[in-house]
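Of the protein chains in this complex, one is absent; all others appear in place.
Lettered A and B in written order, each chain numbered from 1.
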Amino acid sequence: MSVLPLDVADEVATEPAQPSRRRRPPGFLQRPGGLLGAVWLVLVVIASFTAPLWRPYGVATQDLAHRLALPSAAHLLGTDPLGRDLLSRLATAGAEPLLASAVTVLVAFGIGLPLALIAAERGPRVERVLSRTTEVFLALPLIIILLAVIGVIGSRTYVVMAVLGVLISAAVYRIMLGVAQSVRQRLYVDAARVNGLGSLRVNLVHVLPSMATVAAVQAAQLFGIGLLINAGLSFLGFGPAEPQPSWGLMIQDASAHVYDDPWLMVPSGLVLSLTVVAANELVDAIAGRTTKGRVRTRTRPVARVAAVDRGGRASAALEVRGLTVAVDGGPTLVSGVSFRVQPGRVLGLVGESGCGKTMTARSLLGLLPEGVSVAGGAILWQGRDLAGLSERELNAVRGREIAMISQEPMVALDPMFSIAYQLVRPLRRFRSIGRGEARRVAAELLSQVGIVDPERVLRSYPHQLSGGMAQRVAIALALTGRPKLLVADEPTTALDVTVQAEILSLLRGLVQEIDLAVVIVSHDLGVVADICDDVAVMYAGEVVESGTAAAVLDDAAHPYTMALLRANPHVAEGHAVPVRLASIAGTVPAPGSWPAGCRFAGRCRFASDACRVPFVPLPAHGGGSVLCIRAEDLARENATWERERAGAEVGAEVRA
Amino acid sequence: MSALAASPAPPALEIRDLVVRYGASRAAKRNPPAVDGVSFDIRPGETVGLVGESGSGKSTIGKAVLGLQPPSAGTVRLNGQDITQSSLKQRRRLAVDLRVVFQDPYSSLNPTRTIGQTLVEPLRVLGVPSREGERRARETLESVGLPADTVERYPSQFSGGQRQRIAIARALVCDPKVVVLDEPVSALDLSTQATVLNLLADLRDQRDLGFLFIAHDLGVVRFLAQRVVVLYRGQVMESGSVEPVTQAPRHPYTVALTSAAPVPRPAEQTARRQAREALGFRTAGAAAGSSTGCPFAPRCPLATEECRTERPLLRRVEQSLTACHHAEQVAALTGAAGVRP
Partner (left out) sequence: MLSYVGRRLALAVGTVLAAVVISFLLVHATPGSPGAVVLGPSGTAAQIAAKNHELGWDRPLVVQFADYLGHLIRGDLGTSLIDGRSIAGDLGARLPVTASIAVLATLLSGVLGVVLGVTAAVRGGVLARVIGTGSGIALSLPAFWVGILFVYVLALQLGLLPATGYVPFTENPVGWLGSLLLPVLALTVGGAAIIARTAAAGMRDALAQEHIRTLRALGTPTWRIRYIHALRFASVPVVSVLGIQFIGLFGGSVIIENLFALPGLGQASQAAVSAHDFPALIGVVVVATVVVVVTNLLLDLVVAALDPKVRTA
């Protein structure tokens, strides 16, 4: 029999369930596996503990005339080698393993859980001592030790199962420690400690509730393990003595009669197996784990916007027209986005979170998340429409023509491979060169992105690099295929401000050196001002204003852009800081609940009735546009989005 | 502001020669401490900005002040009383006047507790009766711009900005004198950040609160703080009133920080970027400085042999305190490069 590892902790969300819906049954009962498991367990428990009240025969009542009988009206499940009724024996046998496994669970948690809480609270020194001790326990061969215990004290089931609980508490400690440590890192625990809550209350109120899901999962899993081990021991003859029935011994009987009565193995084996299956189904249901696999993506036909005119303003390397991105069968995330990028120029997609800028950027390489796809419009890349390409055709474009760098440089590199490997592989593929040559080019690329000791970095693994260094490597990686367009999704957001400045300078240098076109996603207007030639301001899935960076930032025409600029506390040296910043009431409307007409109207200080009906973008800033029906009025009135007055936030005038 | 600076009011929070080391093993002792001899005061009603990049030790100082990370040396005084080594339990009485707002509004509220329960919790510890506690919770929520019936709801029903208001209410509910603000707006979107900053500024002006404002963004610090302490690798590089420090830095690291923060004005930003590139700061990935010298020396364009061997002490240069051997040349550096208009 194999002992299951307690393996699920890391997959289980430790976030406690939303407590506001108390009336409904808990979530795990709403899954079929969980419901069936729970029903079966309840049935088995009730049947086992009430067996003496209803069983048709005594457990020792022999009917030697009907030995090894098949199921019949008299014996619903048949009889055993001594002619005893299987149903009566099976039901009666259940009480002990169920109770004994519960003892194992209680003992294991009684020891493991408090130790885990203590170790998580007291810090590394206590934790080290406890963890080393439990490691010793974990390395003991469970069943052999249990047999040794039985050899010494005899087959006292509950004591033996309690000892199993002690041994297995090490595993419970291990898992609960991990959970407790992660819960303790949540800031509300620190906040409670600052509030002066005692250690016991902190644990009871703030730590334990968040561990409940994992604890329930572990308990159910451990219960199943307990049942299997208990049955295994009685199978070996170390359980209740004859004529007392036990599941293990009944299976042992079956093994002896596999030649003359194979039916015998069915009832006992099935009840034991189903009970363990039920416990494990409960585990999966509580853990919220479904057996559902990956959704397979289907490329769906893209509705084209007008015919592609190959003439005209053909200088754009990339032209996006009316791009719409939507969740398959769900809300639209990006709608009608159009912009152009020329070689040697940088376009900024700017806006707050949830405005669709990352989705727009990712659709350029066909790297939308699963279940999200391009639903309309065209992505014209050197005359070709990328929106309709198959995965295979896109793969030929990715890296070679369009490359990408992402927000978190530390996780963008594969932690399992050296930097050299990660650079050499694509270099060999893209440039058809040998290993040695590729390594030389890799070192050159690293020098090109400003790394002073490329040989050392080549030998390193990602976790050995700083954030800035990792982003330089990621840029080098993006350059391996000599792309003409680089898509950079918040490339400096995770970096320190001095490192950000270095990375922006590096990118600007590359744009000039190799005539790269860049689409950069950022929420930071300062970054846009620093590196972008053109900018498209996004709000609620559409471009609300576009034009050259100088025109848009210095002379914003859309109220949203005006508000963003006035909400920014950064001013250049020599300018006074504002007393208060501009604010925008409310929040960005979620995809699926966008209003007709201007999506910003609900939050706009200048909104009028005209804003509530759909309208088209107006030309602005030379080659750009503005999506505001009142833009001309506002420009004429010289309207500005005023900053708050002091005290507005606390509802009182305050001494300024 | 200047009136406050001149007033002899005793500091609400006084930090002297604070040293914090992580880990107790011998290996840990060989590493430089996370916080290395930091001193500053916060007077009542004053906001002090603690600014620096990752690894500067700014959050560690916040934790040490709050008692979440025991200091290895130095003292922390609250209203003149030494609370450096007080356990969190002793702080229940001693540190009533000291509260905190954390960075992440999502993990700083317990999702299983109503806002009311969260707000009443510190009052219960102080022995405030529950009805009185409830009343104060409602009042405080209204004072941070949230409806009083917020108490009945759960954190998941609020946006990031609203959650941060709730966290601020939790800090204010027992009427503290000093609040540690650990990056309170850096997880928020720009427009939300603006409203929370406005709220903090209003509360600062209205309530005579002392703020220890921990941030990586000097622009945000300049908006909210009166004084600023600039940290690099656990040491104070420069401190003083916010305008002189940010407008006329006397430490090269402060210059590096101010010049690197971009402003949303393309023309000005282009000039500033060119000026910064001309300054010749070396990359942040450069090797750590020697333990005896200035920690910034490996990146500093002004560094000399002296900087690499002798740790500069904080000294007064004009209005600021700076830890630079060449503080007098810093003005020329920025002037020559045209960073200052």
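Everything that follows uses one rule, which is that a residue touches a chain if its C-beta (ideal position, glycine included) is under 8 Å from a C-beta of that chain, and two chains touch if they have at least 3 such contacts.
Note that the structure is a prediction, hence the values are computed from the model and not measured.
Participant: With touch as defined up top, name the shown chains that contact the chain not shown.
Facilitator: A
Participant: Of A:L147, A:V327 or A:I514, which one is in contact with the hidden chain?
Facilitator: A:L147
Participant: Using the definition of touch stated at the top, determine which of A:Q30, A:S72, A:S255 or A:S608 touches the missing chain.
Facilitator: Final answer for the missing-chain contact: A:S255.
Participant: If the hidden chain were put back, which of A:L365, A:A557 or A:I584 would touch it?
Facilitator: The single option touching the absent chain is A:L365.
Participant: Tell me which of A:V397, A:V424 or A:A601 is the one touching the absent chain.
Facilitator: Going through A:V397, A:V424 or A:A601 one by one, A:V397 is the residue touching the chain not shown.
Participant: Could you tell me which of A:G78, A:P426, A:G468 or A:G624 touches the chain that is not displayed?
Facilitator: Of the candidates A:G78, A:P426, A:G468 or A:G624, A:P426 is in touch with the missing chain.
Participant: Tell me where the left-out chain touches chain A, residue by residue.
Facilitator: Interface residues of chain A facing the absent chain: 1-5, 7, 11, 33, 132, 135-137, 139-145, 147-153, 224, 228, 231-232, 235-238, 251, 254-255, 258-259, 262, 265, 269, 272-273, 276-277, 279-281, 284, 290-296, 365, 367, 394-400, 403-404, 406, 408, 411-418, 425-426, 429, 461, 463-464, 474, 477-478, 480-481.
Rule of thumb we're sticking to: only the chains that are shown with their structure count from here on.
Participant: Using the touch definition up top, name the residues of chain B that touch chain A in the complex.
Facilitator: It is residues 23-24, 53-54, 66-68, 88-89, 91-92, 95, 98-100, 102-104, 107-113, 118, 121-122, 125-126, 142-145, 154, 156, 159, 161, 167, 170, 189-191, 193-195, 197-199, 201-203, 205-206, 216-220, 222-223, 246-247, 256-270, 272-273, 276-277, 281, 283-285, 339-341 of chain B that touch chain A.
Participant: Enumerate the contact residues on chain A facing chain B in the complex.
Facilitator: 15-16, 18-20, 124-125, 185-188, 190-198, 205-206, 209-210, 352-353, 450, 452, 466-469, 496-502, 504-505, 523-530, 549-550, 553-554, 563-565, 567-574, 577-584, 587, 644, 646-652, 654-656
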